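Excluded from the complex is one protein chain; the other protein chains are retained at their positions.
Chain lettering (A and B) follows the sequence in which the chains are written, and residue indices restart at 1 in each chain.
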Amino acid sequence: MPFQRKDLLGIRDLEVHEIEHILELAFSLKEINSRTIKKVPTLRGKTVIHLFYEASTRTRTSFDIAAKRLSADTFSITASTSSLTKGETFLDTVKNLEAMKPDIFIIRHSASGTPHRIAQRTPVAVINAGDGMHEHPSQALLDMMTIRQFKGRLDGLNVLIVGDIAHSRVARSNIWGLTKMGSRVIACAPRTLLPPHLESLGVQVASRLEEAIPHADVIMVLRLQKERQEQKLLPSLREYAVQFGVNAQRLSHAKKDVLIMHPGPINRGVEISPDVADGPHAVILDQVTNGVAVRMALLYLLGQNQP
Amino acid sequence: MPFQRKDLLGIRDLEVHEIEHILELAFSLKEINSRTIKKVPTLRGKTVIHLFYEASTRTRTSFDIAAKRLSADTFSITASTSSLTKGETFLDTVKNLEAMKPDIFIIRHSASGTPHRIAQRTPVAVINAGDGMHEHPSQALLDMMTIRQFKGRLDGLNVLIVGDIAHSRVARSNIWGLTKMGSRVIACAPRTLLPPHLESLGVQVASRLEEAIPHADVIMVLRLQKERQEQKLLPSLREYAVQFGVNAQRLSHAKKDVLIMHPGPINRGVEISPDVADGPHAVILDQVTNGVAVRMALLYLLGQNQP
Partner (left out) sequence: MPFQRKDLLGIRDLEVHEIEHILELAFSLKEINSRTIKKVPTLRGKTVIHLFYEASTRTRTSFDIAAKRLSADTFSITASTSSLTKGETFLDTVKNLEAMKPDIFIIRHSASGTPHRIAQRTPVAVINAGDGMHEHPSQALLDMMTIRQFKGRLDGLNVLIVGDIAHSRVARSNIWGLTKMGSRVIACAPRTLLPPHLESLGVQVASRLEEAIPHADVIMVLRLQKERQEQKLLPSLREYAVQFGVNAQRLSHAKKDVLIMHPGPINRGVEISPDVADGPHAVILDQVTNGVAVRMALLYLLGQNQP
């Protein structure tokens, strides 16, 4: 069954066969990135516009590299360069850009639901590159791709997510994706950083890291934003590191083939210790490599759907 | 007769046959933007440098999309990234870039006359993308293209320009262009926002919007900069909206096929009401679409002239 969507807004509303289709395509496109000439003409003459209203290096660059390796032309609008500073609404900015006949908008915005709202009002394909605390679907897809690369499967695995789940769009997209694909998701975090109703999403909660680690096939460590301390959700970063930091001592109780993942950028010595981040279980940079492939797959699927 | 200029600096010094030539070329290039592969090799291997010393989304992006759809390579210099912050003069910056052998400079600058001054001192083609309160020729060309698209002609039309004409390079370029092409231009604005000597440009002045609207074939609404209020040129934005805002009630006295235009970005509820901006008479987004085509035409004409 072909991929029929106009947009890629979140993992929550994807069917299992759609996730399968994206991952398979990503695995097959990945090889382009190892060629001497890393470029195919698939999206030649297509116009891709990045609308990034939050700071980003890796996600924007990853999408941009993916687009150019498919031969698309890319353009970038940021909050600081845009007419938003002249009082224009975001929707008016988008409608103006739409009138220039682009094929794909890649949108990152601090307000949850913005890509969805835009997608309903434009014929242009929209990819959500992260909206507020809601979804970050390309991250969850690259995470699932990485797990499958190293484990060969997604179903029946125990995936432990550690950290600030309450504020994490990465966690939310992964929970929806992994449970759909048959993994068991276990969450571990200080109570102040756990969202309510996690159980209704099919997630188990472990109160202590020590209990959860021995059963985990995969440990996803989330970035701890320093602002959580200012918001009084944490006593201190040091306290957090002592109780929830993933370090070598704690990993000594893990399965021998456990995978350590992190969406980056990492805070060395806070949520993850340097020896674990750089150690043999870490697949953090493989996630980045797979990110380009997943984004190529998304651009390919949505760019091809255009008339 | 072919187009022979090195630069496109303003509408004031263009001949009627040159404007005709640009508009016809723009209409024929416009179709490229609807293709599956929106790219032609016309300017392959040409180097286009954007020198934007004022904030801009739509104009810079429009030129950039136009250039890349013609296969040019583009580069962008802004005031913040440039050596101006190191005390270099603008002319020295330009001469340095010239030494890198570009084909076209696209210049936006807050000082009126800057593109003209640069054009005299460089063999590189210069396009004025807006200089101070002087000219914005590509905007006037896209406006004329849009009127012709919907009205089939420019001569004999009544074009009403409403708003801050005194500070508007868009108004100035349109007045020169429209009167050359045989339109009658009527201006309506608070006295503090009307430039002196408008009559010598062939423009009639209407003191009240109600008088002027019934005769208009086209109403060009100008953006009201909020700083005009700080400069004490206006009592308040609300007062302005009451007296000069274009809204549905006022439009009820207009011709049935009146066109509503705006160069954007729009201030909803100030110079134009949302129902008019989004209503059936508005061709604001058609202006944006035509902007890409007009800029493709300018880049084509000046890029081809290069040795």
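Quick note on the criterion: a contact is a pair of C-beta atoms (placed from the backbone, for glycine too) under 8 Å apart; a residue touches a chain by one contact, two chains touch by 3 or more.
Computed from a prediction, not measured in an experiment: that's the story for all the values here.
The missing chain, though absent from the display, is touched by one residue of B:K30, B:K46, B:R60 or B:R184; that residue is B:K46. Residues touching the missing chain, restricted to chain A, are 33-39, 55-58, 61-62, 64-65, 68-69, 226, 264-268, 285-286, 288-289, 291-292 (touch as defined at the top). Within chain B, the residues in touch with the undisplayed chain are 44-47, 49, 73, 75, 77, 81-83, 85-89, 92-93, 95-102, 306-307.
Operating definition for what follows: only the chains that are shown with their structure count from here on.
Centre to centre, using the average C-alpha position, chain A and chain B are separated by 40 Å.
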